[in-house]
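Here it is: the structure, laid out below.
A single protein chain has been omitted; all remaining protein chains appear in their positions.
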Amino acid sequence: MSWQQVCTTDDVDEDAIEEFDVGDITLLVANAGGEYYAFPPNCPHQETPLSMGMIEGETLICIKHLWQWNLRTGELGDNAESPLLKYEVKVEEGAVMVNLEKELKYNYQ
Amino acid sequence: MTISDDQIKNLIYKSCRLLDAEEFDDYLDLYTEDFEYKVTNYSPEIKSDQEWMDANRAELKGLLANVPLHFRLLGSFMRHATVYDIERNGADTANALTYVTIYYTTPEGATSVWAVGRYHDKIDVSGDTPLIADRNMKLETREVGIGTHLPM
Partner (left out) sequence: MPRTAEEFLSPPSVPEDCYVSSSVYTDPDLYAEEEEKLLRRTWKFVCHVSEVPNIGDYRTHDWTGVPLVTVRSPDKKVRTFVNSCSHRGSRVVRYPAGNMKHMTCFFHLWEYDLYGNCTYQTRDEGYEAHGPTKEQAGLREVRTDTFCGLVFMNFDGNAAPLREYIGETATAFESIFGENDFEIFHLNRTHMKGNWKAWFLTNCDFYHEWGHQVNRSTNLTSPDYHDRPWRLNHAQGHGYTARKLDNEPFVVQYKNYKGWKNRDGLVLRGLQPGELVLTDLFPNTSVFMRTTCVRINHSTPYGPDHTVMEERGLGIKGESEADRRQRAKEFTQVWGPYSRNGAEDVAFVEESHRCQEFGANKYDVISRNEPIGDGLQRPQSDAYVRLFYDKWGDYMGRPANNPKNLMTAAE
């Protein structure tokens, strides 16, 4: 698999995070101020589902220990101690396309 | 099509079973869009009725979505309900009175009575299937130990 349509822009409200399955891959799509981002479903810290997290501006916040990342730049924000893995995303005529050539996974201990 | 008393009873009993099973999406489907849900009781200390939970659809949906993230009472609830009375208010609504006993079972298997109370339901009977338009769980039990996030 490479570029796949995961959803449409209407499927994810502004400042919301939704979960999708594409084949065997589960991923999250976030709408941060009209920009769409895709990433694995769980926090790199303790596997907490990021679908229950929050979007504040460009920032993704995990709701457990409040690890935060800038979705656009990838910069680590408050509390975060390791980076968020992100999929490449492009929007084409309302379709949210994600590059799923390789499933992104964390090496949980 | 007229909604029968048995359909109303089944709706109320189903609401108990779905809450016991924590099947929250299906539970919310038993309510009208603009329902109001309350847990209330009478306090002899302040000599008045009081509300301990008061939620509309958005609030209850948000709460139930958050339940897995909360630090919560372990174990399970079992609701035993008996519909005592159904009274029609014209063609579109009915009032139902249901006595409810809620049992709590710890993860270790010990069971006790958690609370007793009465559902005062307003049922929307205008459609093909009945829906709960308003529910007031009026508690007799005011001492519930550590409490719970869940509707009763």
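Should a chain be cited, it is by its letter among A and B, assigned in written order, with residues numbered from 1 in that chain.
Here is the rule we use: a residue touches a chain if its C-beta (ideal position, glycine included) is under 8 Å from a C-beta of that chain, and two chains touch if they have at least 3 such contacts.
For clarity, every value in this text was computed on a predicted model and none was experimentally measured.
A.B. asks: May I ask which residue of B:Ile3, B:Val39, B:Val83 or B:Ile132 touches the chain that does not appear here?
C.D. replies: The one listed residue touching the chain not shown is B:Val39.
A.B. asks: Which residue from B:Ser4, B:Asn66 or B:Thr82 sits in contact with the chain not drawn here?
C.D. replies: Hidden-chain contact among the options goes to B:Asn66.
A.B. asks: Which is it among B:Gln50, B:Asn89 or B:Thr129 that touches the chain not included here?
C.D. replies: From the options B:Gln50, B:Asn89 or B:Thr129, the contact with the absent chain belongs to B:Gln50.
A.B. asks: Going by the touch rule given at the top, which residues of subunit B touch the chain that is not shown?
C.D. replies: These residues of subunit B touch the chain that is not shown: 39, 43-48, 50-55, 58-63, 65-66, 69-73, 142-152.
A.B. asks: List every residue of subunit A that touches the chain not included in the displayed model.
C.D. replies: The missing chain touches subunit A at positions 54, 56, 61, 63-66.
Please note the rule applied: only the chains that are shown with their structure count from here on.
A.B. asks: Taking each chain's centre as its mean C-alpha position, how far apart are subunit A and subunit B in Å?
C.D. replies: Using C-alpha averages as centres, the distance is 36 Å.
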